[in-house]
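One structure is given below, represented as structure tokens, and several questions about it will come after.
Showing chain A:
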Amino acid sequence: GGNKEAAGSQGTGKPLRAVWCSAMNNESQPFAYKMFKKYMAQYNIEISVLDDQGDAAKQAANVAQAVAANYQWIIVNPTDAAGIVTAFKAAKEARPNIIISTYSSDVPDDAERYRDFFVGMDDATAGAVAANAFIEKFPNGGNIVEIGGQAGHNAQILRHDGFISVMKDHPEFKILDIQNTEHWATDEAQSIMEDFITKYGKKIDAVFVHWDNGATGVISAVQAAGLNGIVIVGVDGCKAGFDQVREGTQYATIMNNFETQSIASLELVSKLLAGEKVASNNYAEMDIVTLANINEFTTPEW
Partner candidate 1 sequence: MTVVKHIVSMNDGRLERKARYFLLNHMLVVLLLLLVIVTAVVEPNSLSIGNITSILRRFGAPAFIALGLTFAIITGFIDLSIPGIVNFSAVLAIYLINPLGQVGALVVVLIFGLAAGMINGLLIIKSGGTTQAEGLFITFGMSQVWSAAAMLLSQGKTQQLRWCDRSYSLFTFLGSYKIGFVPIAMVVFVMVLILLNLLQKRTFAGRCMCLVGGNKTVARLSGIHVDRTILSAFMICGLMTVIGAVMLVGRVTTASPTVGSGFDTNAILAVVVGGTSLAGGKGNVFGTMLGVFLVILLANSMNLLGVSTHMQNVMNGAVLLLAIWADGRKTSQLK
Partner candidate 2 sequence: MDNKYILTVSNVNKAFPGVKALDDVSIQVKQGEVHGIVGENGAGKSTLMKILSGVYAKDSGTIIFDGESIEKSTPFDSLRRGISIIYQEFNLVETMSVGENIFMGRFKEMSGMRGTHKRAAKLIEDIGSRINSHTLVKNLSTAEKQMVEIAKALSFNSKLIIMDEPSSSLTNDDLKQLFQIVKLLVSQGISVIYISHKLDEVFELCDTVTIMCDGRVIDSKPASELTRAEMIMKMVGRAIENEFPERPRCVGAPLLHVAGLNTRKLHDVSFTLNKGEILGLVGLVGAGRTEIARSLFGADKVRSAEFVLEGERISIKKPHDAIQHGIGFVPEDRKQQGLILPFSVETNISIACLKNLCRGLFRFVSQSKERECSKREIENLRIKTSSADTRVVTLSGGNQQKIIIGRWLEMHPMILILDEPTRGIDIGAKYEIYMLMKKIVEAGGSIILISSEFPEVLNLSNRVLTICDGKVTGEFDPEVASGNEIMDKVMG
């Protein structure tokens, strides 16, 4: 009901022209984009995409191009959070009433004034939630290894930082080792896990892996080594993560719910257009999916 009204508030005239700037070779992005497309008609918005293929300079150029092409709303999933700020600044200078929002991950705190709002999961919180999951699972502490995503990627950095910020207050846990991958590649995660198993063997109680598809590789490594009972926590809550949680190979996945986030973004834009003030930071609920509560969620299709 509310959705229709929002659309109505914009009048029945021309739809709002929005553009989605992100790296479409990053698997979560095509799905998130799809979620936007699914709901945008209800808000009288039309959306198209500018792909940067994971290149920060390209993304900055794409934002500028979006300004040139008179898009009214630019949604950015920053490939490089620090490197996109100047593009936002330039965009706001060129067209002050353009709406810029970040999605999924945000720009640095001091740059928040260059965008209108942020919707997404706080990756640092995701790391912290993962840490808390371990703390809950192992009251007496244990040994953990961390396998990070693409080195230098915004999500990798924040998930790691969030994780460590909680863990550093829990001396009963020992972080045995940390390695990042080069490309969010499953086989890299698997290789790293294999090497960790070689090095630490049965000492490893738990694994924090930054993304569920990486967890797939970790699980393969653990199974090949014949180890049992290693607790694996991943982030994303994609289909692979759900499957793994359901079959018991992965303890938990921290869910990034793109559906609710996209709806939230659309709502916020409607409010902005209606002249209302909106919150700058809109953190999405962080759902932690385990075997216990998995049936409360619909399995996502990505």
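How were these picked? Simply put, all candidates are chains of the complex that A comes from, given by their letters.
The rule is simple: contacts are C-beta pairs under 8 Å (C-beta built on N, C-alpha and C of every residue); 3 or more make two chains touch, one makes a residue touch a chain; residues count from 1.
Keep in mind it's a predicted model, so treat the numbers as computed, not measured.
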Touching chain A in this complex, from the list 1 or 2, is candidate 1
In their shared complex, candidate 1 is touched by residues of chain A numbered 24-27, 29-31, 148, 151, 177, 179-187, 190-192, 194-199, 201, 213, 216-217, 220-221, 224-225, 238-240, 243, 302
